[in-house]
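As you look at this complex, bear in mind that one protein chain is not there, while each of the others sits in place.
Letters are used for the chains, namely A, B and C, taken in the order the chains are written, and counting of residues starts over at 1 for each.
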Amino acid sequence: MTSKATPHVTQNEALIFERSQAGRQGYRLPPLDVDETPLDELLPAHLRRDDDLAGVPEVSEVDVVRHFTRISTWNYNIDLGMYPLGSCTMKYNSRLNERVARIPGFANLHPLAPEADAQGALEVIYELQQHLSEITGLAGVSLQPAAGAHGEMTGVMIIRAFLDARDGVGDGDRPRRNVMLIPDSAHGTNPASAHLSGFTVKTIRSTPEGQTDLAHLRELCAAGDVAGLMLTNPNTVGLFEQSITEICRIVHDAGGLVYMDGANMNALVGWARPGDMGVDVIHLNLHKTFSTPHGGGGPGSGPCCCTAELAPYLPVPRVVKEGERFRLDDDYPQSVGRVKAFHGNFGMHLRALAYILTHGPDGLRDATEAAVLNARYIAHGLAPDYDKPFAAPPMHEVVFTDKRQGRKGVHTLDIAKRLIDYGFHPMTIYFPLIVPGAMLIEPTESVGRQELEQFIAAMRAIAKEAEEDPDLVLNAPHTTRIGRLDEAAAARKPVLRWRPTEQAATA
Amino acid sequence: MTSKATPHVTQNEALIFERSQAGRQGYRLPPLDVDETPLDELLPAHLRRDDDLAGVPEVSEVDVVRHFTRISTWNYNIDLGMYPLGSCTMKYNSRLNERVARIPGFANLHPLAPEADAQGALEVIYELQQHLSEITGLAGVSLQPAAGAHGEMTGVMIIRAFLDARDGVGDGDRPRRNVMLIPDSAHGTNPASAHLSGFTVKTIRSTPEGQTDLAHLRELCAAGDVAGLMLTNPNTVGLFEQSITEICRIVHDAGGLVYMDGANMNALVGWARPGDMGVDVIHLNLHKTFSTPHGGGGPGSGPCCCTAELAPYLPVPRVVKEGERFRLDDDYPQSVGRVKAFHGNFGMHLRALAYILTHGPDGLRDATEAAVLNARYIAHGLAPDYDKPFAAPPMHEVVFTDKRQGRKGVHTLDIAKRLIDYGFHPMTIYFPLIVPGAMLIEPTESVGRQELEQFIAAMRAIAKEAEEDPDLVLNAPHTTRIGRLDEAAAARKPVLRWRPTEQAATA
Amino acid sequence: MRYIPNSPAERAEMLRAVGLETAEDLFSSIPADLRLRAPLDVPAALSEPELLAYFDRLAAKNAAATRPSFLGAGAYAHYAPTIIDALLQRSEFFTAYTPYQPEVSQGTLQAIFEFQTLVCQLTGLEVANASMYDGSTAVAEAVLMAERVTRRRKVIVSPALHPEYLHVTETYVSHAGIRLEQAGFDAATGQTTLTDAAALDEQTAAVVVQSPNFFGCVEDLQALADAAHKVGALLVVCVTEAMSFGWLRAPGACGADIVVAEGQSFGVPLSYGGPYVGLFATRERFARQMPGRLAGVAYDKQGRRGFVLTLATREQHIRREKATSNICTNEGLIALAATIYMETLGRKGLQEVAHQCAQKAAYAARQISALDGFALPHSAPRFNEFVVRAPAAAEDLLRRLAAERNITGGLALARYFPDRPNDLLVCVTELNTRAEIDALVAGLKELTA
Partner (left out) sequence: MRYIPNSPAERAEMLRAVGLETAEDLFSSIPADLRLRAPLDVPAALSEPELLAYFDRLAAKNAAATRPSFLGAGAYAHYAPTIIDALLQRSEFFTAYTPYQPEVSQGTLQAIFEFQTLVCQLTGLEVANASMYDGSTAVAEAVLMAERVTRRRKVIVSPALHPEYLHVTETYVSHAGIRLEQAGFDAATGQTTLTDAAALDEQTAAVVVQSPNFFGCVEDLQALADAAHKVGALLVVCVTEAMSFGWLRAPGACGADIVVAEGQSFGVPLSYGGPYVGLFATRERFARQMPGRLAGVAYDKQGRRGFVLTLATREQHIRREKATSNICTNEGLIALAATIYMETLGRKGLQEVAHQCAQKAAYAARQISALDGFALPHSAPRFNEFVVRAPAAAEDLLRRLAAERNITGGLALARYFPDRPNDLLVCVTELNTRAEIDALVAGLKELTA
């Protein structure tokens, strides 16, 4: 097995502003083909742009292409290899789906086009809604949310609206159920979304086994002010919540609803459905489970799925089918309203639908199985060298800690950086917060056995280095064009934009 | 000016055959939708493939994408920066032209489609013929040749056919003009193409000033057996042949024809036309002057242009226009015949036409000017440190030698390899053969001043290193994933394909 | 194509290696009664050619995608240079994750830093973030931020704000205890007024206005800023047509405190409404109150410059419910598209495109207003959109334009404003040829003759 990483020469590249040369042009427009109206007739001087866009670069097309091609080579990416970020589900992004999204009949369609002339797009949305409903076991679906957190906000707002209607509370006149329960292991977006929707967050403890603490849940539910619970399942340590049915019962009995963070659906698709577990609302991350590209930070798509009982509260407009026609329906008086202009991130809907249709029912089930198997294989391979805080076998991702290496002063961050020298992107680190020095590893189904073994070998080699030559690990990475950056200093005196003065500093 | 090169971590990657895993699949076909015929009815056993394609890899789509993405990062390329290969004209490859070539109406058109249903493609060929005729000042054009050497062969065969007809020689019965004169500075394809067309090659000396030696030319022409001259202009040391008119007169007076190798047309487009100089036949390299991508070694396209007098000898079929219709015309009894199936590298014709139409007359002239200016700028910048064998100001490319550095034992090859450490692709080396230790540098118009200066600075730094620390240069490159390879050993015991045994050797 | 690399045989071996027998064993931690028994009811797997045929068939049903169009209203058909998509499709960009590991993410980080800088330059403000979901959610977040900055809970919103943006803002603030009140509207000019808005007082956190507004009218931002600042309120300016930055005075230069915009105009396909990208900029002193990610300069031990995500203490990863926003994944790749667009067009190009849009719109407006029975109800200056008051119901007119002339003539305002049955919103960009405009004018004339 040849080593996965090797040093090579790379191009350096300054900021585009440092490359700009007065008078360079990268574009040409067709000649203006109408007779010009004198500017003064169109726009009074005081409303006109008067700075000639000072500072905006002047570069040629070749400059732009070389600029972005060069800086692109500094990025790790899925097409280079395994991207084991726990909770992020970095799976293969099919080029076929990119092609589908670029079909002119979709790419050039205006969001306000008459429904009659956009039937194909509405059908795409409708079909995807149907499939996601089948996959989650929940009847109502809205594709409007633009990302996971957006879907969370939508979901908890639905809970808010439903409870208010059920309990007959108007704005603030009668006491509301204001408490949203969230495990201490939850992703930060959960409490943030709950807060945005007006809830008070109370934290539930996890057990030493990495499960929700039922006793604590019961205790918190007893208060009577519980609106709901936001649970991730499998949870963020990669374990399935064994008592999920019981958990849902407890919350329901307390008059609350159960929200499930669907970020980890890659462990369940085709094998189990949240709807069957008692979950009331869930968001999915199409950019995780359904392989739409992460794009260096987005776009995402966070469909919100809910029970038939909650469906009337979904955002409007909704895409409905009447006979053979599809239309946008605004007529849901109980809806939480709109969470985004137009119809959500349609381009991502196309890719996710293509993903589902390429897999089919067996393929979807296989993918989940392969993802869990890969995680289990890593869990098995690393157990001899790394502390595994939870005994239970993991689902699609596994968490380890730096406990053993810590004794030599080598910590999770160091191990992560050292992985780079071995040709891998680091795993998710220091998340979830409940696991000190957490290393959350999610291989996904897109990695072959050979590369899994290379990863295991790299991690074991690092463990050995931590014992024998800690400094080697502490100063990693050694092979990248820049070393570890001083993030503290960057936050103390933030430089968030280029300014002509910056130029000198970088010459 | 930040340094152009920087080391960075790269992925290693084995041969696909070493990655293969029995049972992996990267494809899926639609189900066969016709009733199957028993194999025995279709094909007797002894004609059937019986090795189950042993050795052909079994990999998944992710494997393939990662395999090629990884190995691609080991290539230097135009989008990374200046590619100063003299004689190769490595200019910017527009993405717009790639898009044009992929328009389904062109990409999916079968070469034997009925003419009436391929009018658009025929118009593309016809239009390009017209424009190349205007650019070269030569009336007849064939786009059939697939590359420069192919165009050379076509061109000299045209000369052969014309002379035979003119001199009334049939096959071998009467003495033929069999001598093709070729300067010692010519590219190797010239003599090879002449030989392929049945000519005997005689070499013309170049003068110390880097011009064709007229006296020698006259002397050789005196023999009376001269069929023609193959001249590159500007020649391969980047100088315009000052006496081109005189040269053509001498050859014509001797009863021969003048072939021009158009590889260096990037120095002339819009400024001077071979047809006006007395040239009878020329080939163009669309993959040089007209920016069709080199693709790591092709495809190219080598149109052959000639005088009206020679046009009847061009390959068939030819694309002609009748009224508003275009058609393929085979009816040229004097034609040299076909040099390639179908219509030449049509995909390259599309790109070259797009290049011409994007530039327009002024743009084409500007591009040539910019290309010559860039070369002149380099000539100026390197003169202090490198031996410039010819005093005359260069056109689009300039040649230097390793004479000065040689004193310290540092030679052209070493300088070329050291350039890699500075982030540049080496220039063309040891060509032309008449210049010992030649370094032929052609920046093209696609390089901005900033990068030209980086190149000059790098070359000057290397000159300094040659003085102060020769070993540094002699052992370059130092930043690539592999060092200099033992090419001699590779040629002694050539391993030209992978074999299962090879696997062990590489583990 | 197929997604899963490991062969069935390899997977069987791996199962054995981890001490399991069947795939089912991998899911033993899921209570048996919760495990799905029947296969999912989704269509059988399609091969590549079958999949493409399926989507081509659907795409063909989107007739509106392939005909001349004068639709704007928050999504604009501008020309996108080919290099944008070519560069986006480099795996290094589109398959990368959020740049949490700077040593292997400098490409993405540097691009974000350039994006932030360009947004500052265009908006005329001091700091900008790495993007929001889109223009509508950016307005909503701006309102929430105004509350954080001023600790006031009343926000005055222009009635000429894009109706869908307003709707989204209402949803976002509905649980934040923020009261939205309407500003005035001068039907003659088509501009927002604050005079009659007694509402503007010391309890006001912000005034929210769009310019060019939904009806295409350019607002007098300086005047609005002065009025807002007089009572200590912020001016939040929303721009749905980012191309107008190349033509109109920078909102920041007019006194805006927060500027949000929809960046779709910058090289992003219409794609039936998304993914687009929200631009968000404000004053330096409010930086720590901003939502969203920020890239900043950082140096390594050898003093080499690089970029990192910074000021994360504002974000949910660390702050959880006290974060300035819940946003995590944003619109990175679309922000990159916009960055490449802005850099390719550059200082001159952005102004030239804007100039062509304004000129072509002026030409179209002139032609249409000359038609019998047609009028342009609003007198304020405009950029590339304007309201046309037709002599007949706009919806029928547009339906017939599409059916009989193969032109999408614009947007019937009745979709959002039932009291404007005869009004249509017409948008003209540099891509609308004079021939298309003339065909629209002829169509409007003949169909109402």
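As a convention for this text, a residue touches a chain if its C-beta (ideal position, glycine included) is under 8 Å from a C-beta of that chain, and two chains touch if they have at least 3 such contacts.
In this text the structure is predicted, and so the values were computed from the model without any measurement.
The omitted chain makes contact with just one of the residues B:R48, B:R407 or B:K464: B:R48.
Here one chain is not drawn; of A:R95, A:R205, A:R218 or A:K388, the residue touching it is A:R95.
Contact with the undisplayed chain is limited, among B:V9, B:A118 or B:I282, to B:A118.
Here the missing chain is touched by one residue of B:V9, B:V65 or B:C304, and it is B:V65.
Against the chain not displayed here, chain C makes contact via residues 1, 48-49, 79, 81-83, 86, 89-90, 431. Contact residues of chain A toward the unshown chain are 9, 21-30, 58-63, 65, 69, 94-96, 98-99.
Quick note on the criterion: only the chains that are shown with their structure count from here on.
Distance from chain A peaks, on a Cα-centroid basis, for B. Rounded to whole angstrom units, the spacing between the C-alpha centres of chain B and chain C is 46. Counting partners per residue, chain C has 1-6, 10, 45, 48, 83, 86, 91, 104 as the residues that reach two or more other chains. Residue numbers of chain A whose C-beta contacts span two or more other chains: 24, 61, 65, 69, 73-74, 79-80, 92, 94, 420, 446-449, 477, 480-481, 506.
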